[in-house]
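One protein chain is absent from this view; the other protein chains keep their places.
In this document, chain identifiers A and B correspond to the written order of the chains, with residue numbering beginning at 1 in each.
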Amino acid sequence: MSEPVLRVEDLHVWFDLSGGRELHAVQGVTFELRPGERMGLVGESGCGKTTTILAIMGLLPGSASVAGKVFFDGVNILEKGEETVSPHRWSDISMVFQGAMNAFNPVKTVGSQIAEPMELHGTATGKAARAQVRELLELVGISGSRADRYPHEFSGGMRQRAAIALSLACEPKVLLADEPTTALDVMVQAQILELLVRLTRDLGLSMILVTHDLPVVAQVCDRAAVMYAGEIAEMGEMATIYHDARHPYTRMLFSATPDLLGAEDVKSIPGAPPRLDRELVGCPFAPRCDSTFAPCTVTHPRRLEVDPGHEAICHLNDRVVVEETA
Amino acid sequence: MSHATTSTDLARDDDKSAEAGIETTPDRRGFVRTTILGQKQALIGLIIVLVFVLIAIFAPLLAPYSPTEKTGGIYEAPSSAHWLGTDDGGVDMLSLMIYGSRVSLEVGFAAAIVAMVIGGSVGVVSGFFGGGVDVLLMRITDIFLVIPDIPLVIVVAAIFGRNLLNIILIIGIIYWTSTARLIRAQVKSVRERVYVKRARSIGAGNNRLVFKHVLPQVAPLLIANTVLMIALAVFLETYIAFLGLGDPSTISWGKLIENSFLGNAVLNNAWWAVVPPGLAVTVVILACTMVGQSMEDALNPRLKVGHLAVRRFRMRPLHGKLESE
Partner (left out) sequence: MQRSDYIIKRTLFAVLTVFVAVTLNFLLFRALPGNAVSGLKCRACTIQFKKAVAHDMGLDKSKWEQYVIYLKNLAHGDMGYTAITHKPVRGELWDPIKNTLAMITLGTVFSIIFGVFTGVISAWRRGTWLDKGSVWTALAFYSVPTQWLGLMIVYFVADRVGLPHGGIQSPDFGILGNPGTYEFLVDRTKHMILPALTLGLVLYGDYTLIVRSAMLETLGEDYVLTARAKGMSNWEIVWKHGFRNAMLPVVTLIALSLGFIIGGAITIEYVFDYPGIGLAIVDAIDKRDYAFLQGAFLVLTLSVIFCNFVADLLYFKLDPRVTT
């Protein structure tokens, strides 16, 4: 097995709140990303998935504090915070933002904004940069002549493609895509997803796709991690976690989406995620879970590998706990 | 003080925000509580204004001397007898200041109300009825926005006004434009709201719609704008008085500044004749601006997260901070 291009180890993120309190938004996230792999990061809004990938690139605001390690090609890029993470931006790890429509500055041409990181990181300048910009646009399915147009002249779908082209400007190894298809209509959505799959395959990119939309993950990703309340509840190969979900949350998510490959709206699980500004006792999913038993409200479950490459945080998988309770 | 300031005054933004349907639904009862009392600076501003209003109302009780009689020497320095000294006619400055507050504030409030009534009506009619009426009214407003305001005020005052009422009307009539634009944008966005449409389907007549639904929504913004207008009117009064166009029979802070100029207070080293009136005007305008601006900010929340801060995210060590699991 090849070395992981990205390895996140025990990542924590806290946000300062008024009155000296803190919001523990990401609680000990650990995962690996292998070269050429497409991994999904799924969960309801507020579960910490966007915060996680922002943390990987060091894009969190001043009110955030981070603990843990992020290894890129074996080097911990979070070692000294901003200092060590910024050199890797765009040239090693890049991002397609949520609401990429607004990722472009309205008063500058799209082309100039795609060339910007090239010139910044010294990959290409002037004419060479312009040529590369045209190439990138063609790659994502936009006519190269549109490089001199302004963002407002692009349709929503085209702007998303342009944002993807932008993310590829410095030939990164890892692409972090945050809800790249939200707010697009279904047809365009499918095209964008297809594009992402094709690009990662052709360019050998690894990708983390963050979304709350299960059908999207199913369509695109090889592996998925399901997040809840700042933690990874379950992680494994797509087929495995679909057929053999080992965390009630995962199971309930999938059953709330009767037709994974269809167009029906995702139904949600009743109840709401817990508040993360206070300490939680027991399993965070317990209040909404349909399979709780004695230890669920008392102890936090351990992270267990139920099968090679398949892990979950749930007491039900913990033989020790199950025996003790019996 | 330039009247082009209020962040909502930039004409180009008004139409955009109306189309975006900016949600401003202040809970009417909680409005005062949350915007004014909730914000320290607005509260301070309000208190300052109230203090001055009280001074104006109770002037005869507060002033130590008569503002028209010579009670001391010419340009006497401040002393225990005359806290702010005397002016070039031997009249007590403190009394002049106290009585001066009356006219200054009167003009301020009255002119602001005139502007609010005209501007508010134009804005409501324009925003509500739309179409040709809207276009016409907005063209007129745009034209008035371009024609330089202060020279116009000065010239019109020179022609028409040596009395107080005229001055109030002049200020009010020339400044209704920014209020109109603001209210129009607000009315337009309110109009898009569902419940107004629903009321229409039941068959409620236009007037009922206007008064029952639109006005209460628009009122808070109107009030905020009026407060800022008061500041502007007080400011303009000083201009008008300074150029000798004010009502010669009244005392106002603007007039006091003019007197100090004409009476060569500078040459006579009589700072007490120059400093207090201007200071008072500055403080009142500052206070009104604080209140008005806070109100507007509360109604048009636009402050997003700043992505660019000097302070970056912090790294911290794992142990000691983890919740044990």
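Odds and ends about this structure:
Definition applied: a residue touches a chain if its C-beta (ideal position, glycine included) is under 8 Å from a C-beta of that chain, and two chains touch if they have at least 3 such contacts.
Please read all numbers here as calculations on a predicted model, not as lab measurements.
Per the touch definition above, the residue from B:Leu43, B:Ile113, B:Ala219 or B:Leu286 contacting the chain not shown is B:Leu286. Note on the undisplayed chain: of the listed residues A:Phe31, A:Trp90, A:Phe154 or A:Phe285, the one touching it is A:Trp90. Residue A:Met57 is the one among A:Val13, A:Met57, A:Ile192 or A:Met238 that touches the chain not shown. Touching the missing chain, out of A:Asp16, A:Glu32, A:Asp73 or A:Glu116, is residue A:Glu116. Taking the complete complex into account, residues 1-5, 7, 9-13, 139, 142-143, 145-156, 158-159, 231, 235, 238-239, 242-245, 254, 257, 260-261, 266, 271, 274-275, 277-278, 281-283, 285-286, 289-290, 302-310 of chain B touch the chain not shown. Those residues of chain A that touch the chain absent from the view are 57, 59, 86-87, 89-91, 94-95, 97, 99, 102-108, 116-117, 120-121, 150, 152, 166.
Here, only the chains that are shown with their structure count from here on.
Put simply, the C-alpha centre of chain A and that of chain B have 50 angstrom between them. Residues of chain A touching chain B in their complex: 10, 12, 14, 24, 27-28, 55, 58, 60-62, 64-68, 78-82, 279, 300, 302. On the chain B side of its complex with chain A, the touching residues are 305-307, 309-318, 321-323, 325.
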